[in-house]
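Only one protein chain is missing from this complex, and each of the others stays in its spot.
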Amino acid sequence: MMNEFRLPTSAVSRRQVLLGGMAVLGAAALAGCAGPAQASGRSQLKFWHLLSGGDGVKMQGLIDEANAASDTYRVAPTVLAWGTPYYTKLAMASAGGKAPDVAIMHATRVAGYAPGGLVDPWDLDELAALGVDQNTFPERIWEKGFSGDQLYSVALDAHPFILMYNTDICDQAGLLGSNGQLNPIDSPDAFLDAARAVNGVTGTQALAYGYLGDGAQMWRLFYTLYSQQGATMTVTPGQKMEYEEDAAVTALEYMQALLDGTIANPQSDYPSAVAEFATGEAGMFLTGVWELPTMQQNEVPFDASPIPTLFGTPASYADSHSFVLPHQDSPDPAKRKAVYQFVADLLTSSFAWAEAGHVPAYLPVTESPDYADLEPQAHYAAAADNIVYDPPAWFTGSGSNFQADFGQAIQPALLGGEDAAGAFRSFVDRVNTLLSSPNPVNPEGGV
Amino acid sequence: MTTLVGSDLDAAERDVEPTKAPRRGSSHRPGEKPFGVGRIIAFAVLALLALGWLLPFLWAVDTAFKTETDAASAPSWIPSEGFTTQAFEAILSQGNVPTWAFNSLITSVAITLITLVISSLAAYAFSRLEFAGRRWLFVLIIASIIVPPQVLMIPLYYEMLTFRMVDTYWGLILPQVVIPAMVFILKKFFDNVPIELEEAARMDGANRLRVFWSVVLPLSRPILASVAIFVFITAWNNFLWPFLVINDTSLMTLPIGLQTVISAYGVQYAQLMAQAVLAALPLVVVFLIFQRQVIKGVATSGFGGQ
Partner (left out) sequence: MTATTAAQGDRSVALAGVAGHDAAASRSGRRRRDNLVGWGFVAPFLVFFVLFLIWPILFGIYLSFTDQSLAGTGGNLVGFANYAEALSDPIMWRSFGNTVWFTVVSTVPLVLIALIMALLVDQGLPGQWLWRLSFFMPFLLASTVASQIWVWIYNPQLGIANAVIGALGMEPVAWLQDADTALYAIIVQTVWWTIGFNFLLYLAALQNIPPQHYEAASIDGAGKWRQLWSITLPQLGPTTVLIVILQILASLKLFDQVYQMLGGVSSPTTRSVVLYIFESGFTGYRFGYSAAISYVFFAIIIIISVAQYPITRRRRAS
């Protein structure tokens, strides 16, 4: 009809051709992307994780190996920015019903996903058939995967907060024992003394600890020091937060004492702390196990130990990278089956994951003689025996608002020397507000 | 992004053609010397400002052509390992950026075409046709210009969940084609198209659709180009809605992919900047070629820009 009309100029018809072409192109693209490409008979698995840097490289290696060895699946990983952006996107993808087939989630975050149906439970029998059951995990770590009587997350590791130390510098400072490892430090003052000795060697500072703008980093050290005093923390929606104020203030004041500009640099954010230790500006490093590969690459002469028990009770903040099944409206059974196989494959090959610094959760790996020989991993593996996870609630866990709120309340005290007790109280107020507001994951109540 | 303030009607019509040769430079003004001290100072200030505005971009480009080692060293314009295209090669070989660029192109073109078609049809009706309810409908559409898209974040997302359009091209495209301000701008233009031409065509027995297609649209090329350029730029750059509705990395547009997906290998500054430069390149090239049309498109259609 348009063609028979007489007015169109050549310009108009040229545009018609152009528009028509674009429309066809658009339609083709829309049609082409309707279904996932099926390259071969293998299931294409979408796998989301938040591991970057040293961890990311290692995870990529594990995935590549698993892909190469498997004829049932091919895993395509996507890495999202760690923390809130990752968890927000994962929740949105699960709510949308077309979530990735499998994802990594911190064990402490599952409480915010499972009750709302954002993750699907694992089938215990199917896991057991692949050699994954409660006998192959440390009890605490296995239990952490449950919400009610359903298993929602299968842990790959435990990754505690530890102390790395430069063996050259600490040797000069006279802190090493005959075995070449750090002499036991068992009191707050002893640690300060040790740090000052390190400072005497480096001349710049003793301890690398990056925390600026990083609530998680502040929380990790705080919760370690807090728990070392035997103190506990409970957050139950509908009730006030239960905590021990003296222990909290002691922990915070101790952190203030460390960040005095000579022991640790109060202007340090996470990457600068990594750089401080990697370049030898600092002789000790409060960090997660995941920075191990970075230091090995930088050929820093170093060893590591659990955070010294300064306040009597051994405790180390930790979390676990765990596998979850993000909710899908209609999961493809073949893909689900392939996911179980993939997870089992990664667990059994998680010795390589230990090379990334983490303590593997799968007991057949950590009980192997190879692992006992692995240094410095074996020197801090004991930290996994005394791990403390975040107090469980829908809003707590790694990369949560809980940790971000903690950082926002506490940073002024650490950076500007404001009153520790006041800073902690403002954190408590914030948590109490969250506890009194309705639980959006499970409006009927519960954590 | 596209909110237009209801009362800026006169401004919206204004013809902006700054690329015209400076027709009123000071040399044209009586009583002024062409090369006075004032002009030298003005030139210096202008040059300084321009440098300030170009520097961030130049620094990004500079970084993009460094090795990762140089990028992660102390800031320097001249890298110790020399300039290289490694970062670009790495980005392009990973596959994500080309995929996102393709998604950006397809969805932006689709949004532009659909917006042009539906908005110009509606604008023509409001300008020329008589039908019951015409006036209140037009008022409703104009009033809706003040609705900030941000307010729709939650209900629109919920609607997409219901329609199962989360993580689809359609979910990305369709909500972006409703730009009431474009109806308004096109109507204002059609109002000023001489009606005689249409009447002549109607005498020849052409129906409304033919008149619209073959008489009005060809006469409206300038405004259609302006609207198209503006809608395309807006769609190409849009962040909030695509960010909400797309989780699947293979469906992401460039701005979303760049923001959301990171490298497993850690922060690689040269590659980050190479991505940023690549994402900016198409619009910069378009701008360099069509400077006048782009400026006009943004100025006529772009009120409430960011």
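As written, the chain order gives the labels A and B, with residue 1 at the start of each chain.
Quick note on the criterion: contacts are C-beta pairs under 8 Å (C-beta built on N, C-alpha and C of every residue); 3 or more make two chains touch, one makes a residue touch a chain.
Bear in mind that the values here come from a model prediction, so they are computed numbers and not experimental data.
Novice: Given the contact rule set out at the top, which of the displayed chains would the hidden chain touch in the full complex?
Specialist: A, B
Novice: Of the residues A:85, A:200, A:280 or A:331, which one touches the chain left out of the display?
Specialist: Answer from the full complex: A:85 touches the omitted chain.
Novice: Have a look at B:97, B:201, B:224 or B:254 and name the one touching the chain we're not showing.
Specialist: B:254
Novice: With respect to the chain omitted from the figure, which of A:134, A:272 or A:348 is a touching residue?
Specialist: A:272
Novice: State which residues belonging to chain B touch the missing partner chain.
Specialist: Where chain B meets the chain not shown: residues 3, 5-8, 10-11, 14, 16-20, 22-32, 38-39, 42-43, 45-46, 49-51, 53-54, 56-57, 59-60, 63, 71-75, 114, 117-119, 121-122, 124-135, 137, 141, 144, 146-148, 150-159, 174-175, 177-178, 180, 183, 191, 208, 212, 233, 236-237, 239-240, 244, 254-256, 258-259, 269, 272-273, 275-276, 279-280, 283-284, 287-288, 291, 294-295, 298-299, 302-306.
Novice: In the complete complex, the non-displayed chain touches which residues of chain A?
Specialist: 81, 83-85, 87-88, 91-92, 94-95, 116-118, 212-215, 267, 269, 271-272, 275, 395, 401, 404, 408, 411-412, 415, 437-438, 440-443
Keep this in mind: only the chains that are shown with their structure count from here on.
Novice: Which residues of chain B touch chain A once you look at their complex with the stated criterion?
Specialist: Contact set of chain B toward chain A: 102, 106, 109-110, 113, 160-161, 164, 166-167, 169-170, 201, 206, 210, 213-215, 217-218, 244, 247-251, 260-267.
Novice: Could you pull out which chain A residues touch chain B in their complex?
Specialist: So the residues of chain A touching chain B come out as 2, 5, 7-9, 11-12, 19, 22-23, 25-26, 29-30, 33, 46, 51-54, 56-57, 59-60, 77-81, 85, 89, 92-93, 95-99.
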